[in-house]
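Have a look at this one before I ask anything.
Every protein chain of the complex appears in place save one, which is left out.
Note that the chains take the letters A, B and C in the order they are written out, and that residue 1 is the start of every chain.
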Amino acid sequence: MSEHLAVLPVLLPLLAAPICFLLRNRIAAMGTAIAVCWVTFVAGVVLLRTVVTTGAPAIYELGGWSADVGIVYHVDTLAAFVVVLVSSLGAVVLTFAPQSIAKEIPKEKHHFFAALYLLSMAGLLGIAVTGDLFNVFVFLEISSLSTYALISLGQDRRALTATFRYLILGTVGATFILIGTGLMYQMTGTLNMAEMAAHIRETEGVRTVLVAIAFLTAGIGLKMALFPLHAWLPNAYCYAPSSVTAFVAATSTKVSVYVLIRWIYTIFGTQGPGSMSGVVVDLVLPAMAISGMFIASTVAIFQTNVKRLLAFSSVAQIGYMALGVSLVSESGLTAGIAHLFNHALTKGGLFLAMGCIAYRIGSVQLADMRGLGRRMPVTMFLWVLGGLGLIGVPCTAGFVSKWYLVRAALEQDALYLAVIILLSSLLAVIYVWRVIETAYFQEPPEGKDEVTEAPLSLLIPTAVLIGASIYFGLFTEWSADVAGLAARELLGVVR
Amino acid sequence: MSSLPPGFLLFLGSFLVPLFRGKWRAAYMLALPVMSFLHLMGLPAGFTHELELFDYTLTVARVDSLSMVWGVIFHLAVFLNVIYGLHVKDNVQLVCGPLYGAAAIGAVFAGDLISFFLFWELTSLSSVFLIWASRTQRAFRTGMRYLIFQVGSGVALLAGVIFHVNDTGSIAFDHLGVGTLGTNLIFFAFAIKCAFPLLHMWLKDSYPEATTTGAVWLSAFTTKLAVYALARAFAGTEALIYIGAVMTAFPIFFAVIENDLRRVLSYSLNNQLGFMVVGIGIGTAMSINGTAAHAFCHILYKALLFMSMGAVLHRTGTVKASELGGLYKSMPWTAAFCVIGAMSISAFPLFSGFVSKSLILSAAAENHHIVVWFVLVFASAGVMEHSGIKIPYFAFFGHDSGIRCKEAPPHMLLAMGITAALCILLGVFPETLYAILPYKVEYSAYTSSHVVGQLQLLFFSMLAFAFLMRSGIYPKELRSTNLDFDVVYRRWIPGLFRALAPIGRFLWSTLIDGGKSIVVLVMGAGRTLCSPRGFFGRTAQTRNTVLEVAVILAVLLILYYA
Amino acid sequence: MTSEMAMILALVLPLVAAGLSFVIRSAPNVRDACSLAVGVALLGVVISLVPTVMDGGRPEIVLFEIFEGLPIAFRLEPLGMLFLLVVATLWVITTCYAIGYMRGHHEVNQSRFFGCFGLAIFASAGAALAGNMLTLFFFYELLTLSTYPLVTHHQNEKAKRGGRIYLGILISTSIAMLLLAVIWTYVIAGTLDFREGGILAGKAEGPMVIVLLALYAFGTGKAALMPFHRWLPAAMVAPTPVSALLHAVAVVKVGVFTVLKVVIYIFGIGFLTDTKASVWLMWAAATTILLGSLVAMTKDNLKERLAYSTVSQLGYIVLGAALASQWGIIGSGMHIAMHAVGKITLFFAAGAIYVAAHKTQVSQLRGIGRSMPFTMTAYSLGAISVIGLPPFGGAWSKWYLALGAAEAGQAILVGVLMVSSLLNIWYLMPITMNAFFVPPDEGPAYPPIKEAPLFCVVPLCLTALGSLALFFCAEPIYRLLLPLVPGAGGGG
Partner (left out) sequence: MREVKILRVVSAKTLLPFILLFALYVQFHGDFGPGGGFQAGVIFGAGLILHALVFGLNESRRVIPEWVIESAAAVGVLIYGGVGVVAMLKGGKFLEYGVLDAHDRVHGQHTGLILIELGVGVTVSAVMLAIYGALAGRGRLST
């Protein structure tokens, strides 16, 4: 079985999706989906271990066709890392889902939910493992389409308009990516990333390549919600069902960042005329990232809907990742990659906590969370821990990525950048503390039913994610260290 | 036992005072100085007690001829004070009095600057309670000023010692001499406690506010300790001669116009210190002897005067010259002792002041400080004038105020009696005093020229007083608070603060308001742009976002094609 | 028991106490007894470590690496030993006091209180033992967070506002400046270990050293260097044991401790002396000393006055560090202990007054010495120690600080220290005065004695005596600190 490791993470959810759909039974479908997710997670972990310990990427030729004609799955450390990220988040969030969606989604649609969820996950995993540029597009569409459907399941009417907006913008992004991919194919005659990278060097920065870069950048910018292309994100996160929000927020934008990393470092490279450095990496990306860090954080401060608040915070955090990626150094890249993972854990945990709250009080408005600290102490405590992670307080995963990011900035003697990063992280203090103060210092609204602590089946997954975000703030062997390994691989540093 | 430093018994013992009551307390308190004194006497000559601390070798005790004089008189003063204060029931005073004395004794015997500093500060701390123990708002404020001055002296000393140690690495407390920053600061510290001109305000400010007994305690130790310190470290510093001369002269004027008799005494105390300071400044064996002797005598007669005034205060509740008079009828003993004290301070022959002051005057003459000598002589007349005559006259004689009260309590009389006896004893048998002086004395006070000269002076000043009183030129005793140099810190500096406060407040508020308005501006901008309805916060229209994508694409393309 | 074991115990015990407090909610007596027992055990453990350090032992524990070459590591050295000793001792006493105070005052959420309390001690112990700057930074932040619930204990509007300022300043400074400095140091030096002689020497130069030092000094918001001192008075909304803990033991001392550690082990004294990079910091500290005292004078609220006094006193320690002279360092180290004991007494007294008489303003304290003689006597002793007069511990630290200033050739700074003593008298002593020597405003001149609960009074008497004892027993502290400054010792 081990030779199939590279393909398993995609295959399992992909096949399980129709099965869940066929099962039609709510419990059976969800059960199957959860089981499959966990198996996928295990497979992902084994894959990562294998890649890390053998020191060589796992390569899988689909249908036995070699790279020049067929699709090849090429799993290096980064890809395996993202696989683990997506599969672990997917598994935990789905474990959370049954009880949560019981209140948010009509019962007869649960199997549908399970199938879409698995499909979306399969798409994201596919993006991670594939070594084929067009295949990336295909999987991107698989995951996007199923995500649209998932979001539209939200009980709020606005979920539909949010989905529609996401659909339009997502499709624009996908189209741009497709155009870029096409142009690249035209120039290099191959879709395999490794070969493409080899051919790019020969093109000497032909304008077609540059145009391709422009399209790809704009397209992926939309997909990863890089400021100011984030317009689809807040509402989509806000009105989707809790578990969908958690899953999407934790994985889908991260995978887009992964794609960006792939393009910058694997295909186009960071040196020479045909590379993405120069305009994109040195100018556009940091500019968008920094403005996002500040503006989106500030917007988050003023939000009254906590899910929306967290959504804007996500936009800001994407800025950190993009900034790390754009620094083109080992620690910068490490920061970007580590933050993918760390932020996924933290934000996933936070959205799950919001799920718990929505489950009990039926609202995610800040005003309705007054006095929640005493009535849902465990949930709020977990929320606080997650919030600290967002700020980047030591002992949380957020700190680790911030550390690398600041270090990268300082290594390039960019003191101003380090200051900017740290200052913007202070904005997080404000929006996190707004929630904490509301929950702990204000009297609960009168006339509402007594609220009790969320059920264990919701609390445990939440606690697992938040706990993991703390764990990886202290023990970085399987988070930041792996990210560093991946960064070195991408930069071609011999390990 | 014999290895304990002098004063140690007294020091520890004073803390235990509150444990006793009534007679036992009296006995215990009397025993304390006696035991301590016996212990001191039992110590061998050249005794030292050393202690290792922080890589320093502290000489906690060093008994030599100079310190011995002060050691003896301080013990004596403690003993007399205890007797005088036997009626006191306030634990604060009961503890702080002996403690204060013990600290002073400790300081006198301290052989290094660090221990000296520690005791120096201790005298300040323990003595301030004697003022506060009056328990009035006035005493409270005065005490605060006193404490600030005393600790100010302490910190100056500390700073000086630190610089000195840093310069020389030595902590020995021997002759220092002015010159470096460190020694100058030390000198300054001594100057404060010794109430040099312009630094003297604390003295006449605080002593009159102390309790009846407190004033007596205060009069004995602080300033004399400073004199000792100056003698130890700065003997022969010429500046001291002139400073001392000024000191002897200028308080006279204030003393003359002062109404509060205890304040008059304070001024005269200040003036007496001047003699000692001159003695130190001259720095010869004779003058140092004079200083030591004068300190010795001074403690006694000044205590006697303060005691008598204390007794008056105790019985009548006031020591205002304008309210007193004719008390000799009710308090004859007190009046008598007061007169003895007055004659001592005025240096009548056969009284203690005479035998010590002559030493200093002779030393000045011998060293050809003619001007200084004249100043001293003039000051002596002045002393006669305000302490020798004014005090007894206004309190016990003069116009009858009609106050009829009881004679002072027996223990007070006893204390005064002993002190008075000592004053006379020393005056009559100066050899006993000369025997314990630091240097060998070959001097006789009772030469005809000395005696005649002194008597002439005294009688002329008496005449002057009588003349002035008769002609009505003598300043009336008015109820007023005379401010001299303390106007600087009691009026001007607070005034300056009051004047500057609005400016400071204005600057501060401008700063704060400016900061606030910037914050408000930034917050406002943030709110306008980023609130849920703001430009960034509202849900962007899809078409706008598509436009943005297009723009970004365009920008990229332009950048690439440029 | 090996030293390493003892160090681990010193870290674990406070956690145990915190855990027990959270777990044993329903039985307050058992809970408090446990807290106390653990505190005593910790003290024992800490004391058992002293001989090792005195003999030059520097036990080390390396736990796990967070970043490459940057482990969570602990290393016991003299300064940390002293700080740990102070924390452990005062924790026991503060726990006693807190029991009395919290019960006497019928506070709610006592379990959370004691739990967070233990956590704060854990953080302080961790900071004391930290073997590198990263570890120290971790515990520094943990301390901020664990004390936030303590500051906002009353959970009302006022507490919220205080908590905001508290957290806002501490978190902002630490993240925006301290973290930056730490990472920068790492980038420059390639390590964050605390090493004798510093790790930056020869690797940084010019204005960079100054900037870096500024980031450290101001970034350590807990050191309350002006203008980042506002959190300290703001934190006064907390219950008094917390104020005592914050202002004497844990929080502020971690701040100045960090500054000291940075000066000694990151920059190195010699390096700072050579580059003169710390001269500005001396003046900043001096300004803090004087302004802190001046502001304290204007405060009528007792705890606020004490808070500003602390601001000023912390300036002493920072000054000592900035002097970067051997005596300055020793003075700073000593002052951590001396001020801790003195100031905690003052806060205890403030709390006792509040419990027994419900008075918070200085102007309300006339004649209170009659009804609370023990409390007010202890207060006076503490005040004198804080002022720095003999025979109290504060005198020695002031001595060495001033000596350090003289050694560094900064005569004016000696003057500042001296003037500050006078200012201290001016705002601390009138309280004693008023309490004992001025009759109360209302009613009979001799109100009945009505002391605070025994649990409150005994601890504060103990600490008052402690500050007295520290005068006579300062020698061990001196010996302990001496290895910090190689080349010192032997006379003056």
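Rule of thumb we're sticking to: contacts are C-beta pairs under 8 Å (C-beta built on N, C-alpha and C of every residue); 3 or more make two chains touch, one makes a residue touch a chain.
As the structure is a computational prediction, the values presented were derived from the model and not from experiment.
Within the full complex, the chain left out of the display contacts the shown chains A.
Across A:I19, A:A102 or A:I168, the residue that sits in touch with the chain not pictured is A:I19. Considering the full assembly, A:A115 is the residue among A:M30, A:A97 or A:A115 that touches the omitted chain.
Take subunit A: the residues that touch the chain left off the picture are 4, 7, 11, 14-15, 17-19, 21-22, 24, 60-64, 115.
In this text, only the chains that are shown with their structure count from here on.
We define each chain's centre as the mean of its Cα atoms; on that basis subunit B and subunit C are separated by 36 Å. Within the complex formed with subunit A, the subunit B residues making contact are 526-527, 529-532, 534, 536-537, 539-542, 544-546, 548-549, 552-553, 555-557, 559-561. Residue ranges on subunit C touching subunit A, taken from their complex, read 64-68, 72, 137-138, 141-142, 145, 152, 155-157, 159-160, 164, 167-168, 171-172, 175-177, 179-180, 183-184, 186-187.
Listed in rising order, the residues of subunit A touching subunit C in the complex are 388, 391-395, 400, 402-404, 406-407, 410-411, 415, 418-419, 422-423, 425-426, 429, 433, 437, 440-441, 474-476, 480-481, 484.
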